[in-house]
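For this view, one protein chain was removed and the others were kept in their places.
Should a chain be cited, it is by its letter among A, B and C, assigned in written order, with residues numbered from 1 in that chain.
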Amino acid sequence: MNIGFIGLGNMGRPMALNLARAGHALTVFDMAPASVDALAQAGATPAASAVDVARVPGLELLLTMLPAAAQVRSVYLGEQGVLAAVAPGVLLLDCSTIDPMTAREVAQAAAARGNRMLDAPVSGGTGGAEAGTLTFMVGGAEADFAAARPVLAQMGRNIVHCGGAGNGQVAKVANNLLLGISMIGAAEAMALGVALGMDPQVLAGVINTSSGRCWSTDTYNPYPGVLPGAPASRGYSGGFGSDLMLKDLGLATEAARAVKLPVAMGALAQQLYQAFSRQGHGGLDFSAIIRSIEAKASA
Amino acid sequence: MNIGFIGLGNMGRPMALNLARAGHALTVFDMAPASVDALAQAGATPAASAVDVARVPGLELLLTMLPAAAQVRSVYLGEQGVLAAVAPGVLLLDCSTIDPMTAREVAQAAAARGNRMLDAPVSGGTGGAEAGTLTFMVGGAEADFAAARPVLAQMGRNIVHCGGAGNGQVAKVANNLLLGISMIGAAEAMALGVALGMDPQVLAGVINTSSGRCWSTDTYNPYPGVLPGAPASRGYSGGFGSDLMLKDLGLATEAARAVKLPVAMGALAQQLYQAFSRQGHGGLDFSAIIRSIEAKASA
Amino acid sequence: MNIGFIGLGNMGRPMALNLARAGHALTVFDMAPASVDALAQAGATPAASAVDVARVPGLELLLTMLPAAAQVRSVYLGEQGVLAAVAPGVLLLDCSTIDPMTAREVAQAAAARGNRMLDAPVSGGTGGAEAGTLTFMVGGAEADFAAARPVLAQMGRNIVHCGGAGNGQVAKVANNLLLGISMIGAAEAMALGVALGMDPQVLAGVINTSSGRCWSTDTYNPYPGVLPGAPASRGYSGGFGSDLMLKDLGLATEAARAVKLPVAMGALAQQLYQAFSRQGHGGLDFSAIIRSIEAKASA
Partner (left out) sequence: MNIGFIGLGNMGRPMALNLARAGHALTVFDMAPASVDALAQAGATPAASAVDVARVPGLELLLTMLPAAAQVRSVYLGEQGVLAAVAPGVLLLDCSTIDPMTAREVAQAAAARGNRMLDAPVSGGTGGAEAGTLTFMVGGAEADFAAARPVLAQMGRNIVHCGGAGNGQVAKVANNLLLGISMIGAAEAMALGVALGMDPQVLAGVINTSSGRCWSTDTYNPYPGVLPGAPASRGYSGGFGSDLMLKDLGLATEAARAVKLPVAMGALAQQLYQAFSRQGHGGLDFSAIIRSIEAKASA
């Protein structure tokens, strides 16, 4: 398939590499020349700009993986943007994590110019991107989802259609809102139980067979030593950074503001991560938030 | 076995009935004569007071199931209380849900008089009490736990030893702290996704295969219609009442205060349930809290 | 003085009328023709567009009073915007309430084209706009402040220089963040004292001579009947609407996010107003938030 790929950062690079390995004809662009070089060595054709990717003759599918809404707007809607140059009929697929309102605005602009568009944010982190085991939450028309699915399956394992345009972003923002809340909840519960004298392993065992059970306790427990494979058991390195959770909680409260829905717990979670990040811990896995709860006076 | 049972309310009555059916010699007391009569018809011997239960000759095990710490203190530590009258060596088993500090204080007083004691709060509600499928979270010495286990197994299915005295209460309070937080988190996430245009079934499907997954989404989803068997799909009747969740969050924040641990999310959850209860919804299942999030102006 | 005025809404119209009455040569524009007509009858010259106001020959001062950052961006930075057309040297004065980041961005763009610019958000409401008793919080160069001051003094009473560009917005957002928090604090304190049996007048008297004293208790008490002149004593009509407080708390948490500062209380206040507004009370004075605290089951 003739595919363009714009945005070769920590996530985009391994995703594009998986597509290159799968044998697609790939044209790529990134602001950082080194990232473009890495793909060129894997057989991709470098382009000099985003708009050059959009103009590739015979292009069938164009993917973007960008850091935030501002870049998505600029790459798609700018004067030298994709929509101004791409041929009608090319399927557009934005894998960035942004707010649903912007995703829908860009999808509408694409539709107005005769392009089909999907939003397909991912979860699974850089590890999932490298292993090709990402989850894609996809918003857009059923037929376009069907068309994109085989390509997505070369980068991920779990490909879910969430409904119309923007719904991929909605699904991700809702999931991560709950994730942020339940992680702090898990941290408060584990810290409280241990402070009151329980063994953390025993406590996790009780919770995981009871109504408090959640991904944050049974798969990613924030208490050190409970799960050998979890970031908590290796000093909170790797995993999903606190700064990324902070970003996603920002998207969630912003989206809630747009529809005037009160999300008191989500807003508080955002502020707790904001304090944690300000104190210099934004690079730690997000389960490290338990440290801000347990923190005591130094001796 | 020669068993005494004090406290025959909504939970205690069906628990005692299960013990009567299992063939134990049961002596019972409650402030409400009607509750005592119901057990007498099932073959139990009525007693005129708590202290009379404690004085039954040859008593081996004494269970209590009381509404709150004040009653536990009074029944065990009062001038006409159990500890002043019971023979040394009788195993005491308190199934009430109270704060861990009081549980430990009573257990120490029992030990000082030569009695062994376990705290064994339950989860599973009146349905579980009737069906004999409760979960018991048990704190106390290993040998005492082993001795009580066969009797507990006649009232419940999942019997967990949580460590020393008071740890049954610690496990319950920690679990329910997390449960209250994750239920509101689930409610915010479901309400936000739906407000932004997603189908609730599809959204629940995504969350339940992602990192937001929790008991409050996959087993007890608060959004009406997502899970046919959940209280949300029958007008939030039955289930675990909001007033009970409010009580447990009160125990959790109180316990956190005793060990000076910050539980910001738990404290906020408590206040949200306090508002909900004040508005007259304390009798609804606790998943009904989603109504306070979605509430709109009436037309 | 030769003055342009863009934005003649509930606030802008009475402000412009005060300038017209003071004898200035006024050219005005608004999207709503009726608003322009009202000013024309007071002697102002109507313009057909924002850019036409900017092009008035001999213009000395250009004021804008717009609803939000999006309109400020469009009016100043758009292709048909003020900056593209206005003569260098004209003093620009934006009285809109927007986030400090946007205010600084626009001020920088103005400076790049040789224009001086001040941000000067107001407080005092429509009543203050009509009576000419507004407070102006002004950010920008000292000399520009001195130049604008006489004109501002014709619309307001309290004109404060807050420092460099954007600082007018910073002062307003900080003040209103605290105002939103202390109003809910006052509501919780008054409601708690009354629920515990105190007379609201006596309670307010104690607080107002103690350390809880604040503008929200001594000047604008949210409890009905305590202050005869306050909105609480007339059904929460008039005053400063809950939806405006909600907007300002949104600006505050957004600004806090930009500098990564945790504002947990502010974020919670925002969510409480978001729930209140969603329930249909956004038009009530913001002290009506006490109703959401005291709300009980209807009989």
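As a convention for this text, contacts are C-beta pairs under 8 Å (C-beta built on N, C-alpha and C of every residue); 3 or more make two chains touch, one makes a residue touch a chain.
Because the structure is predicted, anything quoted here is derived from the model rather than measured.
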item: Residue among C:45, C:135, C:154 or C:233 touching the omitted chain; value: C:135
item: Omitted-chain contact residue, chosen from B:1, B:25, B:244 or B:267; value: B:267
item: Touching residue (missing chain; options C:170, C:232, C:246 or C:288); value: C:170
item: On chain B, residues whose C-beta touches the chain left out of the figure; value: 250, 253, 256-257, 260-264, 267-268, 270-272, 274-275, 277-278
item: Where the missing chain touches chain C, by residue; value: 100, 123, 135, 137, 158, 160, 162-164, 166-167, 170-171, 173-179, 181-182, 184-186, 188-193, 195-199, 202-203, 205-207, 209-217, 219-220, 252, 255-256, 259, 261-266, 268-269, 272, 293-294
item: Positions on chain A where the hidden chain makes contact; value: 264, 268, 275, 278-281, 292-293, 295-298
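We take it that only the chains that are shown with their structure count from here on.
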item: Identity of the most central chain, Cα criterion; value: A
item: Interface composition of copies chain B and chain C: same or different, split at half; value: same
item: Inter-chain centre distance, chain A versus chain C - centres from mean C-alpha coordinates, in Å; value: 37
item: Inter-centroid spacing, chain B versus chain A (mean Cα positions, whole Å); value: 39
item: Chain B and chain C, separation of their C-alpha mean positions in angstrom; value: 51
item: In chain C, residues with contacts to at least two other chains; value: 264, 268, 275, 278
